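Chains shown are a subset, placed as in the full complex.
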Amino acid sequence: MKLTKEQEQNIKEQQSQNFKTKRVTSPELEKILYEAIPILDHGFIRVVDYMGDDTSIVQAARVSYGKGTKKVSTDSGLIKYLMRHWHSTPFEMCEIKYHVKLPIFIARQWIRHRTANVNEYSARYSILDKEFYLPTNDHLAAQSQNNRQGRGDVLKGDQAKKVLDLLKHDAENSYKNYEEMLNERYDGSIIDEKKIGLARELARMNLTLNTYTQWYWKTDLLNLMNFLRLRADDHAQYEIRAYADAMLDTLKKWVPITYEAFMDYRVGGIEVSAKGKSIIQKLIKGEKISIEDSNLSKREWNELMIAFELKDKVI
Amino acid sequence: MKLTKEQEQNIKEQQSQNFKTKRVTSPELEKILYEAIPILDHGFIRVVDYMGDDTSIVQAARVSYGKGTKKVSTDSGLIKYLMRHWHSTPFEMCEIKYHVKLPIFIARQWIRHRTANVNEYSARYSILDKEFYLPTNDHLAAQSQNNRQGRGDVLKGDQAKKVLDLLKHDAENSYKNYEEMLNERYDGSIIDEKKIGLARELARMNLTLNTYTQWYWKTDLLNLMNFLRLRADDHAQYEIRAYADAMLDTLKKWVPITYEAFMDYRVGGIEVSAKGKSIIQKLIKGEKISIEDSNLSKREWNELMIAFELKDKVI
Amino acid sequence: MKLTKEQEQNIKEQQSQNFKTKRVTSPELEKILYEAIPILDHGFIRVVDYMGDDTSIVQAARVSYGKGTKKVSTDSGLIKYLMRHWHSTPFEMCEIKYHVKLPIFIARQWIRHRTANVNEYSARYSILDKEFYLPTNDHLAAQSQNNRQGRGDVLKGDQAKKVLDLLKHDAENSYKNYEEMLNERYDGSIIDEKKIGLARELARMNLTLNTYTQWYWKTDLLNLMNFLRLRADDHAQYEIRAYADAMLDTLKKWVPITYEAFMDYRVGGIEVSAKGKSIIQKLIKGEKISIEDSNLSKREWNELMIAFELKDKVI
């Protein structure tokens, strides 16, 4: 990640801000506020604003339950209870805003999370930067042979080199022709003073999907956790997971108690179906059980065995 | 409005908080943060948290339009432009949280604005306070004779007294029996130690709709303005307008430039249909025009005449 | 439930409609379309429109996964897979609309599910019907002694009679005075021709919370299941559960394959935290484990023991 001088200056100014407020603050998050955390080759995330902390969740829950929660001991106990029982509204009382730079094909996954506010850099108005994502060698994975949306082994040798060359060449070539059609370079200089350029809203269609874009993305804590649960998961595409993992760190700094409950109940938790539960119960009683008796499909059976690491307990 | 000692103490503590932050702050809003602003006879609103200010809108818009907005002169000019052209997403970058105490029948109108986060006091868990709304004499209006949802003249004399007596008596009586059924008074004392009380979730059904409830209500600036546009309007029921009017004041303190644009384009603005536009154009040309030629329904015609104060300009 | 003659006539007409369509239809749901299914003493639900069926979910999933899903065998297998892995968007492709009559205090719980479209009978415009909910004897429960939002034993004898008398008397009395203030009876007749009535939007505040209201409520299949998961659950208040249970039946008629997957994975399913999982694994290995070693709070421990019916397996 290379920030422009203008961006660096901007971040420096923001970080030197020092205001007084009566609002609750999250001291650990303040420390990294505005900082650009590098992701992939040219991307970043920055926390640029937030509202509320762990105590805001507790405060909202206590308004809901009124005098009824007086006896519930600690903030931590209450937050765990809320998480365990899927109480959602208290977690909506906190809000966070990120500035994100990311490749367009990842932005297209990300935007599917609808309960968020977004302002994206518009390529109708302005020229996109000359930056595109190229995977490192260890992320240049082959298509999985048994999972339609997964990755298999990493490509090697000549094939890896060939793929990287193609990606690099096509992105650069498309960008060069983007400038050519615009009759304008990314630094704003005109290519041929005698020509007029193609409309920006049209020229952009020539760019490849690994071109970087950027946006402000704002959401509440509940929907942030919904996002992270899906996107920090093993099944998520590596490139979006890289963003989600960095955001998990910011979550930890922002609302440490909620983070802990989230890791225990959501990220580390498992869902067991009614049928699955009855199998678990039999296993605890010491019964042997086979897939034939289980009433589960093969796929479902395997998922259950993996979840509880049970391969040796079954016939 | 009478706050409990506990509430007063709580507000005092919140107001004496003094944190340092790198986040943007809104100095005028900080001055009234946590303060309970009285509404109706027992209600209030309090701003309890916020995120962003006018500059956050500008910042988001400039990310969207990129280098393209460099030339747009002032923050104020940009915010007006955004408001005029219904650009919505930059206004979503600010967030505000209110603590509101309000009668249940008003809460039922308010909750219809769905794009907001809410934590309401739960009468399943806890006993509601013994407070209910009674209109003052000047708001004790008769049903309008020509508008199915409007108010007409104020009731007077004996009839007004009778209405107030009925409202007061029925609310008090229902509350008394609510306690009776709960076998518990609002201060938590047990009425008859030998009895058990009816479940709270059931007993509450005996309360009248003017009983006060309270909630935390959080929304973004765009949806706050949508709310205020409808609820600070003349056609809104007086009781909810009382809340909306107080919230308009907090809007002014929070984001003064946005407030000004909002008052000009939304609150003071008018919408003219294609047919209405053609009538306006004829009037400007000095043509006389009658309802018969107008192609408008009588109701629509009247609305247009009132909007532009044109009664004398037409046949 | 007693329908007015007008309502009965209206339903009859709707049920005799017979149109041709190229849209997919759900034959079992068509059979009960428009039918008023009685709930509580005066309430009902009616399915009044719907869009899509089980095949619409499959169709949407197959567009998403493209040629990739060709090999996935059956519709049923695909729907189960989507449910198990929390794929949400295909379930949003179906939509259903209910007409519901329900007590106001239940409407207030219901409306908290925001992702739905609602048109409620407006007591600003019109006079509410003279109908209020009174629990039957077997639902007249005392407050639970150990659960702040639960119910305990059923009230008996004199106390039960007393409670019912109070509820009935206060609702009737409040309604009588509502008419008095309106100067108009629920059948539209004027009480005193020489008087004008209080505005409807004000008079309504005198009604008790068990008064019935009605609305059209429309949502997609995903959000319907979110609603049912919470409201058809044991922890939900009996009165809203009565509605949710009837809606479960309509779900079964509408999308039978989805219904089956929903019952197995959501309604009958359990979530196990990371800590809980490790306890389950030890139990399967035949280890004894006590609450002290479990790293769980007492409450959490109990919830796990109950979920898997394990009381005798632990120390």
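Chains here go by letter, A, B and C, matching the order in which they are written, and residues are numbered from 1 within each.
The criterion applied here is as follows: a residue touches a chain if its C-beta (ideal position, glycine included) is under 8 Å from a C-beta of that chain, and two chains touch if they have at least 3 such contacts.
Small disclaimer: the values here were computed from a predicted structure and weren't measured.
Within the whole complex of this structure, the shared sequence is present as 4 copies, and 3 of these are drawn in position.
Here is the rule we go by: only the chains that are shown with their structure count from here on.
Taken over every residue number at the interface, the positions common to chain A and chain C amount to over half, indicating a same-residue contact. When chain centres are set by their Cα atoms, the one at the greatest distance from chain C is A. Averaged C-alpha coordinates put the centre of chain A at 35 Å from the centre of chain B. Residues of chain C in contact with at least two other chains: 112, 148-149. By the touch criterion given at the top, residues 14-15, 17-25, 30, 33-34, 49-52, 56, 59-61, 63-69, 89-90, 92-93, 95, 97, 99, 117-122, 125-127, 188, 214-216, 218, 220 of chain B touch chain A in their complex. Chain B meets chain C in the complex at residues 103-105, 107-108, 111-112, 114-115, 118, 122, 124-126, 133, 135, 140-145, 148-153, 155, 159, 163, 166-167, 170-171, 173-174, 177, 180-182, 195-202, 204-210, 237.
Of all residues in chain C, those touching chain A in their complex are 65, 68-69, 77, 80-81, 84, 86, 89, 112, 148-149, 263-265, 267-277, 280-281, 283-286, 297, 299-300, 303, 307-310, 313.
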